[in-house]
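Shown here: the complex without one of its protein chains, the others still in place.
As written, the chain order gives the labels A and B, with residue 1 at the start of each chain.
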Amino acid sequence: MTIPVSITVNGRRYDREVEPRLLLVHFIRDVLGLTGTKVGCDTSQCGSCTILLDGVSAKACTCLAVQADGASVTTIEGLAGDSELHPLQESFWNKHGLQCGYCTPGMILASHELLRCNADPSAEEIRHGLEGNMCRCTGYQNIVRAVRDAAETMQGGTS
Amino acid sequence: MSASTFGSGIRRREDPRLITGSASYTDDITLPGTLHAALLRSPYAHARINGIDTSQAASAQGVVAVYIGADTEGEIAPSPCAWLLPDSGLTIADYHCVARDTVRYVGDIVAVVVAETRHEAYDALDLIEVDYDPLDAVVEPKKAAADGAPQLHAEIAGNQAFHWTVTGGGDIDEAFSQADVVVKETIIQQRLIPNAMEPRATLASYTAATGELTVWNTTQNPHILRFLSSLVIGVPEDRLRVIAPEVGGGFGSKIAAYPADFITMFCSKKLGAPVKWVESRSENYQATTHGRDHVQEIELAATADGKIKGLRATVWAGMGAYLSTAAPGIPTILHGLMLSGVYDIPAIHEDVYGLYTNTTPVEAYRGAGRPEATFMVERLVDLLAAKLGLDPAEVRRRNFIPKFDDGHDVVTGLTYDSGNYDGALSKLLAEADYQQLRAEQAEARKNGRYIGLGLSTYVEICGLGPSQVAGAIGFQGGLWESAIVRFHPSGKVHVMIGASPHGQGEETTFAQIIAGELGVSPDDVKVIHGDTDNTPMGWGTYGSRTTAVGGAALALAARKIRDKAKVIAAHLLEAAVEDMDYDDGKFFVKGSPDSSKTIQDIALMANVAWNMPEGVEAGLEATTFYDPPNFVFPYGAHLAVVEVDAESGNVELKRYVAVDDCGPQINPVIVEGQVHGGIVQGIGQALWEEGVYDDDGQLLTGTMLDYALPRADRLPDIEVHSTVTPSPHHPLGVKGIGEAGTIASTAAVYNAVIDALAPLGVEAVNMPLTPERVWRSIQAAQGRN
Partner (left out) sequence: MFAPQFDYYRASSVAEAAALLEQHPDSKVLAGGHSLIPVLKLRLAAPSALIDIGRIDGIRGIREEAGRIVIGALTTHAEIAASATLQSGATALSEAAGMIGDPAVRNRGTIGGNVAHADPASDLPAVLRCLGAEFSIAGSSGTRTVDAADFFEGLMTTAVEEHEILTSISLPSGSGGQGSAYAKFSHPASRYAVIGAAASVAVADGVCSAASVALGGLVPAPVRAEAVEDALVGKALSAGAIADAARCVGDSLDDDEVLGDVYASAEYRSAVAHVWVGRALTAAAARCG
C-alpha cells in the first residue's frame, strides 16, 4: 500500500506516494535528500532527528510520514535566513557548542523549542529543556552557554 | 596580528557546515544505484550453526543477493588483529567476518542481505532461517579463566588470549613484606559502550572495469582501514580509496576495521554496484566495540607515614569473543605502564590476563587503558589516606614525583617528559577552596547530610609514537604523522594531513599553527583530511595524538616553508640569506623591516617562478613525516563534590573542578571543550553507564532505553582551569588533551562518593554508583555496625 502525502518542508511543498511505514525522518532524508536531520538511535531517546512540525519540536523518528500529511516541517536546512544564520546557529558557533556536529541539528531545533516556550531560560532550565537530546562530545556545557547566548541575542533583537 | 591567533580561542572553521546541516556524514552519501545491506546477527552468545536456509530471503521482493559464511570463503580473510603484543603468549582466534560454523557473541554476523531498499533488506532478514545448537556461554573475564569454563575457541586453552606482565623497580614481594601498611581492593571496571552519536556506516563502490574500490566509512583512521582492507578484501592498496567524510565522534569505537565494513566492500565487489550498510543504535550496542571490562585485584604497600613502597595488581581483562584491531595493547601497554601515575613508586608488578568471553569485542574507549590505571592508583592512594587517617591531598603530596622539566624515569620503563604535579594539585585546592569545602562537609555531617570530596591526580601517556617503540610493542603499524603544506599563488594555503579528526577541531587548530608559524590568517588555510587519495599517509586520530604528533609534523613542514621562503626573499631583496630576518609573515633584511616581502609575495613568486634563486625549485610546498622522540604526558588534578541521599542511595554531583596541563594551548576554547566532554564521559562511568550481559550472554542494556548516557540535566557546570608545562621534546611544546578528562574524572567522582559514605562505614561500591548499589552498600555497612 502507498499513500499520497503532501508535506511542506522548509517552505517548499512536496507531493509524494509513500509506504505507511515510512518514518518522517526517512522521508526527509531519503525521499527528499535533506540529510541535515540525523538518526542517532532507534528508541526516541537521542534527539538527533528533532525537527519542527507545524512550528513545535518533534522527533522525526517517532512520526510516520503519513501522519505529517498536510503539515509544515522545518529542518536545520530551513532555519537560517537567506543570507544570515539563525541566532541559535550563531551562538552554537560562537560558544563552541558542538564538536563532531552529529547531534547539532537536533540540538539546535530542540533549543529553538526551548526558547519558544521560555524566552529567558536559566542555565538549569536549559539543561532540563535539552533532556531529550544527547551529545557525547561537549558534556553539554557549551551547549547551555550557546542557548543562553542566543536567548540574550534574540531578546535584544526584539526589545 | 595573525601570529597571535596561536593561543587564541577563535571560532571553529568546521562549524558553518555543521550548524547548517550541510556536512556529509557517511549515511548522507548515496550514489546512483546504491544497494542496501542488512546483517543477520546471532541472537545467541554461543551456538553451533547446523544450517542456514536463505531461499525465502533470496526470492523476496527487492533482494539482490544473500550471502552466508561459506560464500565468503577465500574472498574475505579473517578480520585482523593488528597489535601483536610480544612476550605474552598471544593467541589470536580467527575472526571470520561472516561466521562459519560457530557464533560466539550476540551480534556475530551470520548472513548478509543486499536489497534495493533498506526496508526490503530488513524484511528479508526475517525470512532467513538458521538452525542453531546453543552452547554454554561465559561473559565475565575472571570466570572465563576458571577451570571448567565454556571454551570459546577449540585451539585456545582456558580462553586465554594473552598473559602480560610488567615488573619494575625493587623487589615487589619485599616491598609488601616490609610494609607498615597494606591496602587492598577489588575493582570492577565495568564494560562501557562508547556511543559515538553517529552510528557506524560504510558505503563501498567497486568499479569492475578499473578494479577500483572507493569506501566511505565512519573511521578514525582511513589509512589504516585502507591498509587492512587491501589485505582482507584483496583489492590492491593503489586501487583502494578510503574516505572518512564527516565523522560523528569515535571515542575509540571507530578505530577498528570491522567485519561489517569488509562485508560491505565484498558485496560491492561481488555485485559491481555501490552498497551501503548503516548500523542501527541497537546494532551498535551489539556489535561496535565496547570498552573497559576489567576485574582488578590491587594492593599497595606503604610506610606508616604514608610513603608508597610498592603496587601489585592482577587484572582479568575481558576481550570479547575475538580480538579487535588494537585490542591487546589497551589493557597492557596503555594500562600497565602507567601504574606509577604521578607518584614515586619504587616497585610495581602487574599481571594482566586477556580473556576471550562470549561478548562483543572490547577495544579502545576514550582513555583506553589509562582510566583503568588511574582509577587503580587513585583508589589505592585514597584507601591509604583513610587507613592512616590522613587527608587524601596530603598523602598525594607525600608521594608526588617532584617537579621536572626534561624527563623523569618511572619503574615501569617510561620516561615522563615534564610535570609539576604538586603545582596542579595546589592550584586545584586553591581554586576549589578545599579547606572551606572540608569545613562545609563537616558541618553537613552534623546535620545528617552526606557530602563527599574526591580527588584524582593523574598523568597520562599520549601522542602515541615513536615508531620504533610501536615495533617493539607489537603494534603493526607506524606511529608517526605526516603533513603537507602547500601555498597557492594567491597566498592561500592547503594543509593535507594523514590524521583524521572527527570533532576535535584540528581544521581550526592546525590553521592556527600555520598562522603562528607563517603569519597568514587562519581563514586562508584549508585543512584537508580523511581521504587516502589526497592526503599523505598517517596513522589516525586516537590516543590524543593528532595535535601532539600531527601538529608537530605540521609545525615542522611550516618551518621548512619558512626556510625556503627566506631564501627566495633574500634573492628578491638582493640580500644574503643569513642577513634575513622574519617576523609574522614578513621577510626583510635585518634592521630594514620597512622593505619586506610577505609570505604571500613569496608564494606568488614561487608559483610563477619567474625569478627564483639559483638551484631553488619552483613551488612553495613542504612535506614532513614526524616521528616523535617520545610520548607526551599531560597531567592534572581534579576534584568532585557529591551529596548522597542516604535514604534512596541517589548521588548528586554538586561541583566539579579541574586543573589540566596539556602544555601551551593552541586554542583554549577547544581545549576547554575537550576537557568538558572528557570529564562527562568519565562521570558517566562512575554514575550511570554499564553494559550488562546476563549469564547466557544476552545484552540487557541493548538500547538507549537501558544504557544510561549522561544527560544535560544531571550535570553541574564544570569549572576548568589549567597550568602550562611545555613538553621539552615537542616542536610546539604541546601535549594531548582529548582523553585527559575521562582519565581523571571517574576516580574523582568515585572517591567523592566513598568519602561521603565514610561516616556510614561504606568502603566500596561497584560502579556505576546507581542508587540501588549505594543504598545496598549503606544497608550492608549498617548491618555490620
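Everything below uses one rule, namely that a residue touches a chain if its C-beta (ideal position, glycine included) is under 8 Å from a C-beta of that chain, and two chains touch if they have at least 3 such contacts.
Just so you know, these numbers come straight off a predicted model, no measurement behind them.
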Candidates B:L709, B:I737, B:I754 or B:M767 - the one touching the absent chain: B:L709
Contact residue for the chain not shown (choose from A:I7, A:A58, A:L98 or A:A151): A:A58
Option touching the unshown chain, where A:L32, A:V73 or A:A110 are the choices: A:A110
Touching the absent chain when the full complex is considered, from B:E578, B:E614 or B:E647: B:E647
Residue of B:R104, B:R118 or B:R486 touching the missing chain in the full complex: B:R118
Touching residues on subunit A - with respect to the absent chain: 1, 3, 19-21, 23, 42-45, 47, 50, 53, 56-59, 61-64, 66-67, 110, 113-114, 117, 129, 131-133
Chain not shown, touching residues in subunit B: 118-119, 122-123, 126, 280, 282, 645, 647-649, 688, 692, 700-701, 703-709, 711, 714, 770-772, 775-776
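Convention: only the chains that are shown with their structure count from here on.
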Footprint of subunit B on subunit A - complex, ascending: 19, 21, 29-30, 34-43, 45-46, 48, 75-77, 79-80, 85, 89, 92-94, 96, 98-105, 108, 123-124, 126-128, 130-131, 133-144
Touching residues (chain side subunit B, partner subunit A) in the complex: 9, 11-12, 14-25, 27-28, 30, 119, 195-199, 246-249, 251, 280-282, 502-505, 669-670, 672-673, 676-681, 703-705, 709-713, 715, 717-718
